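One chain of protein is taken out of this complex; the other chains stay put.
Showing chain A:
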Amino acid sequence: MVRATTVDDVTVIATESLSKRFPRVTALDRLSLDIGPGVTGLVGSNGAGKSTLIKILLGLSPATEGRAAVLGLDVATEGAAIRERVGYMPEHDCLPPDVSATEFVVHMARMSGLPPTAARERTADTLRHVGLYEERYRPIGGYSTGMKQRVKLAQALVHDPKLVLLDEPTNGLDPVGRDEMLGLIRRVHTDFGISVLVTSHLLGELERTCDHVVVIDGGSLLRSSSTSDFTSVTTTLAVEVTDSDDHPDGTDALRKVLTEAGITFVGHDGLDAEGLPGAGHILLVEATGEETYDLVRDSVAGLGLGLIRMEQRRHRIAEVFRAGEAHRAAPAATAGVGQQKGSGHHEH
């Protein structure tokens, strides 16, 4: 198969009415996905069916019904061929503490079928790429959580797969480690040319990393869309102003002026109802360009109010999937991605 990044319309993962039922629960319910090359986030709460999906994609667990293909290979019949071309990083700890990262990753490379010399070379390369240097000769038992996560990532990449499945790679990391891991995941695609499917139960952390986000809930598809659809179409400005004697409710006064000037507001009446401190006093303004900033500044000055803050606020994926979903669903249904499933899946 051609390296996926050079061919835009290649499908990396495709599922069709994929279902997995256990005696007491339905883990996947008629899930149809079409995932292309790049970094794809798979989001869902715990128990949404993420791990079950990964098991099926690796050809380790038969689907109850429906079909799935990874890199064009059928999961039901070509599991071994898939596992040769795919890397997997589990969510849980999986590293023996008494061997060094080098020894462990070399062993795992050979388990993927790499000859001894190639296994050693690829191990040295891969550990360097994930950011492990001198410490790779020390036993893993003494590593920090961040270093262990890097070793786990290295063992998934060491055989140069076409696709890696990363199960909750940021679990247990502090904010800095989290950022580093997300950056590393981004590089797996941009620098190494390997497609990535990364799961998380946090929507927010995937929006910077992923090209595409798939949200599943209760085993069925909630939404599958390109990240850029949500985050770069428009910019939202958060504006907070003081009140004055002339304008006891400064926020309201500013809204009136801006409405007259033809400005559109975001959210409920333009008010940020996130429940954060002072949220009721923050106006969310849709910025169409530089002139919006000037207009806001001039309007505030004209009213004689104090401008407490004016900051850019990107749309967060989380907002898009919330109640207000309906009115901005239109740009989200892009070509080449799975369609939103029918109703009846919002189980909780």
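Here is the rule we go by: a residue touches a chain if its C-beta (ideal position, glycine included) is under 8 Å from a C-beta of that chain, and two chains touch if they have at least 3 such contacts; residues count from 1.
The working rule: contacts and distances are computed from a predicted model.
**Q** UniProt protein name for the omitted subunit, picking from "ABC transporter permease subunit", "Deoxyribose-phosphate aldolase", "Peptide/nickel transport system ATP-binding protein" or "Ring-1,2-phenylacetyl-CoA epoxidase subunit PaaC"?
**A** From the choices "ABC transporter permease subunit", "Deoxyribose-phosphate aldolase", "Peptide/nickel transport system ATP-binding protein" or "Ring-1,2-phenylacetyl-CoA epoxidase subunit PaaC", the unshown chain carries the UniProt name "ABC transporter permease subunit".
**Q** Touching the left-out chain: which of A:62, A:96 or A:142?
**A** Checking each option in A:62, A:96 or A:142, the one touching the absent chain turns out to be A:96.
**Q** Among A:118, A:202, A:238 or A:303, which residue is in touch with the absent chain?
**A** Once the missing chain is taken into account, the touching residue is A:118.
**Q** With respect to the chain omitted from the figure, which of A:50, A:136 or A:159 is a touching residue?
**A** In the complete complex, the chain left out is touched by residue A:159.
**Q** Which residue from A:16, A:84, A:211 or A:286 sits in contact with the chain not drawn here?
**A** Once the missing chain is taken into account, the touching residue is A:84.
**Q** Using the document's definition of touch, tell me which of A:192, A:265 or A:293 contacts the absent chain.
**A** From the options A:192, A:265 or A:293, the contact with the absent chain belongs to A:192.
**Q** If the missing chain were put back, which residues of chain A would it touch?
**A** Its contact residues with the unshown chain are 3, 51, 54-55, 58, 60-61, 80, 83-84, 86-88, 90, 92-99, 103, 107-108, 110-115, 118, 122, 125, 128-131, 133, 155, 159-160, 180, 183-184, 187, 190-193.
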